[in-house]
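First the structure, in the form of structure tokens, and then the observations on it.
Shown here: the complex without one of its protein chains, the others still in place.
By letter and in written order, the chains are A, B and C; residue numbering begins at 1 in each of them.
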Amino acid sequence: MRQITMREALNEALHEEMERDESTVLFGEDVAKFGGINKVTQGLYEKYGAPRVYDTPIAEATIVGAAVGMAITGHARPIPELQFGDFASIAFDEIFNKMGKWRFMHGGQMEMPITLRLPVGIAGGAGPEHSQSPQALFMHGPGLQIVVPSTPYDAKGLLKTSIRDNNAVLFFEHKLLYDMKGDVPEEEYLIPFGKADIKREGEDLTIIATALQVQTSLEAAEELSNQGVEAEVIDPRTLAPLDMETILNSVRKTGRVLIVHEESKTGGSGAEIAAQIQEEALFDLEAPIKRIGSPDVPIAQSIHLEQFYRPNAQQIINAVNEIIDVPV
Amino acid sequence: MRQITMREALNEALHEEMERDESTVLFGEDVAKFGGINKVTQGLYEKYGAPRVYDTPIAEATIVGAAVGMAITGHARPIPELQFGDFASIAFDEIFNKMGKWRFMHGGQMEMPITLRLPVGIAGGAGPEHSQSPQALFMHGPGLQIVVPSTPYDAKGLLKTSIRDNNAVLFFEHKLLYDMKGDVPEEEYLIPFGKADIKREGEDLTIIATALQVQTSLEAAEELSNQGVEAEVIDPRTLAPLDMETILNSVRKTGRVLIVHEESKTGGSGAEIAAQIQEEALFDLEAPIKRIGSPDVPIAQSIHLEQFYRPNAQQIINAVNEIIDVPV
Amino acid sequence: MAEIYQRDVNLEDYDPDLLIELYKTMVKIRSFDENLIRLMQEGKVSGFYHSGIGSEGLSAGSITKLLRDEDYIYYNHRGCNQKIAKGVPLSKIYGDFLGTIEGTTKGLGAGIVHSADPSRGVLGQAGTIGSQLSLAVGSAFASQMKGTDQVTIVYFGDGAASRETMHGSLNWAKLYNLPVIYICENNEYAISCHVSETHGVKAHIADWSEGYGIPNCVVDGNDVLLMHEVTKEAIERAKKGRGPTFIEAQTFRHRGHFEGDPYDYIDKAVLQDWKDNRDPIKNFKKQLINSGLTTEDHLINLGKQVEEEILQAIEIAENAPMPERNRIYEGLFA
Partner (left out) sequence: MAEIYQRDVNLEDYDPDLLIELYKTMVKIRSFDENLIRLMQEGKVSGFYHSGIGSEGLSAGSITKLLRDEDYIYYNHRGCNQKIAKGVPLSKIYGDFLGTIEGTTKGLGAGIVHSADPSRGVLGQAGTIGSQLSLAVGSAFASQMKGTDQVTIVYFGDGAASRETMHGSLNWAKLYNLPVIYICENNEYAISCHVSETHGVKAHIADWSEGYGIPNCVVDGNDVLLMHEVTKEAIERAKKGRGPTFIEAQTFRHRGHFEGDPYDYIDKAVLQDWKDNRDPIKNFKKQLINSGLTTEDHLINLGKQVEEEILQAIEIAENAPMPERNRIYEGLFA
């Protein structure tokens, strides 16, 4: 099959959906002529021009607030971008309370077909305010769907689903995945929300990972396999809705669980997932659920230090070994 | 001992600490002449006047941002108030990234002696944007201490500690507790952070609750006691730092756990607490840890409906019975 | 510095239907409000109500017979003045206060904050005041993109004007030349704070919009015809593709910030002056009668009709059932 990068996959999804529905409108900082600082929106301005594709002032709260105001008229399907996912903090009220709740709190009378794109993750020494992965925060926000792809294939299918969906979507793209290549068919396809993907099957333990950490976990799983440990690697793909069924089936099979994410550990998505697993399958657990996240300190700017934040394959292997060592 | 309301206890703490340290400065919307919409800051303006106590424009991001700018000069100890804790969403970048990280990311060269007061909770039909309990979000934010008192005694001692502390504190006050009366000694006292309080001892199960839900849990515990079930009720008092030692000691004793909070369930503080408990004490658990939170939907404005959000004693009793029913 | 908007308005120049409609709308607004306060006193509605009495002219003047159903508004939290002027059925607004399923939110009980009626262009309100300033430019952008001549009006108080969102919104509005009208209901107070205690301005709040190159002015918001004129000009500007307008409309609260507010932080004489000499309804009534266009009796009758209408609306709203508990699980997603 054709191999393209996640950047290309995302770009294709945008092209196809903007072609398909002329109420789509894409905006953000430097997304038009410049094609986005991550080059994900390249070629769209040339094809659709303003006002369908346009550059905004540096004012993130206004970007998201305006997207909400567009969406609720029923005339527009906004696809805003925040240049760094960290800036969700600047538009937090707009995301958490307006995108997430406007429809419900006004009696369900409007729709919220917004796909907010948020590049996240530790990459290249961008420092404490340009490297975060804030997705877990939004699991606590009703009305928000949270998409976190880990492959070009998933990225394309999920972005297309997001854009067509009539509800709010936060679409998190790990910056280190933009250059990752993977199989993407020429034909159109969509990937539904709330359907986890088992990226690797295994009997000995379940690794639940998101975004870049899916790749790191797969790498670790190969190494573990050499050591005779077969890990099942599950990528929830969407944190909201969360496919607990697939997760629990795996847990019931393996009895051992490791959750890996790049978000800082405390209060990360792993907390909620672990809490649900033990609630539903406590007596299937043969060892405590472990979580790996980045350290609970702001991310250093130094490239030398930043490597110690991003979970790596060795950490995963070590954690798996500890989990496996717990006697039945 | 003298009984006063939590409102009075908080007000006393503010008076004492502003008297004690003339670098303290208190500001927010309507906190001066009006004494605050919850009347917690009454009498301070009359005593200290501007600029020590002053009313600000309605601009929450600026309130918190300015507090940070004051604090890092080393000349001021700001005690800002946001009129409703929900508005933390408006000042989210300022709280999460600036209060929490400015010191660290600038190499630890400044201090951040801010106590940000945040009235929270479902009370009197204030609706989806004036009733939330956002404290759990900040557990995911390094550099922030999270205080959640449940009694007048704790409120006073913790607020005094907060103001004297040289690091950032988010101080959450449940609005329905303002009128609650309780023992508060005349003499000065401080309560350290990271020290949970066992509000009631019991052998049969552990209830971990915060804010108003400590009171609801105690109520439920009395009723349960009549039924022959002795619940231990633990109030962490600070969610960061979190006193896992006290919690784990109790869990090891009882083997059964219920976590109760008013925050919506998914992604609430209960998720992190449950995840940590199972990680540290899985094999002591005789039943899955249950969590009670408000439903994962925006809070309705209707008084009639809002009662169905706030966890009540009967819900707690039912949950406890389910937990107790799990056979050993 | 902001122009003080002045025009010679002569009643003879207006269609009598418009004049009567303006009067009727104001009376309806006030009567709605008085009856709501009564319902509160009867314990049927909770305490978070911000009465709009004293500012009816601002809403009637800027909406009645000017805005169509397809024009959008974001109302503010003071009274239900704009919702009523925009034609949201009274029973539905009462239903939102009483929490019955008659309300626009079908039982969620929007109260003052979250009613909506998209079929009449009422897109709702942000509980965080000032947040809707950004939404408004989005809605206006959507109309412009679609090529319609829809206009968006966003209402907000003097206090809300100090939210940071104001800047982002004004910048978008001017930059993209959007059909949006800012109406700042300046009643001098934000809860207990006088505007002079919280606003750094050259002279007026409207001055803030000047630096963006947005046409702006200060107007007597209690003069319903002046409000009509100033808004009409702004609407024409918007429809002609000439962009946004910022209107600071001066008014005053007859009651405290919320029901129960002691309202002791203001100068009583100033309040009395507004009540006696600058009441929008009283003054317009006088004008109407003096012009010979109508009689006191006629207006009294009209008032009675309105009251009748209000009482019927309350009855409908009260008779509708409260929602079931599981109402809260409905409508989160489309």
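Note that contacts are C-beta pairs under 8 Å (C-beta built on N, C-alpha and C of every residue); 3 or more make two chains touch, one makes a residue touch a chain.
The structure displayed is predicted, hence computed values, not measured ones.
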Missing-chain contact among B:10, B:31 or B:70 belongs to B:70
Full-complex touch with the removed chain, picking from B:4, B:37 or B:59, is B:59
Contacting the left-out chain: of A:12, A:29 or A:165, that is A:29
Checked against the full complex, the residue among A:51, A:74, A:108 or A:125 that touches the missing chain is A:125
Per the whole complex, from C:82, C:165 or C:186 the residue touching the absent chain is C:165
For chain B, residues touching the missing partner are 25, 51-52, 56-57, 59, 61-62, 64-76, 78, 93-94, 97-98, 102-112, 142-143, 166-167
Interface residues of chain C toward the undisplayed chain are 162-168, 170-176, 198-203, 207-214
Where chain A meets the left-out chain, the residues are 29-30, 33-34, 37, 55-59, 61-62, 86-87, 89-90, 124-130, 295, 297-298, 300-305, 308-309
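Convention: only the chains that are shown with their structure count from here on.
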Top of the farthest list for chain B, CA-centroid basis, is C
Distance between the CA centroids of chain A and chain C (whole Å) is 41
Rounded to the nearest Å, the gap separating the Cα centres of chain A and chain B is 30
Residues of chain A that touch at least two other chains are 93, 97, 104-105, 142-143
Residue numbers in chain C touching two or more further chains are 105, 108, 110, 114, 126-128, 131, 164, 332
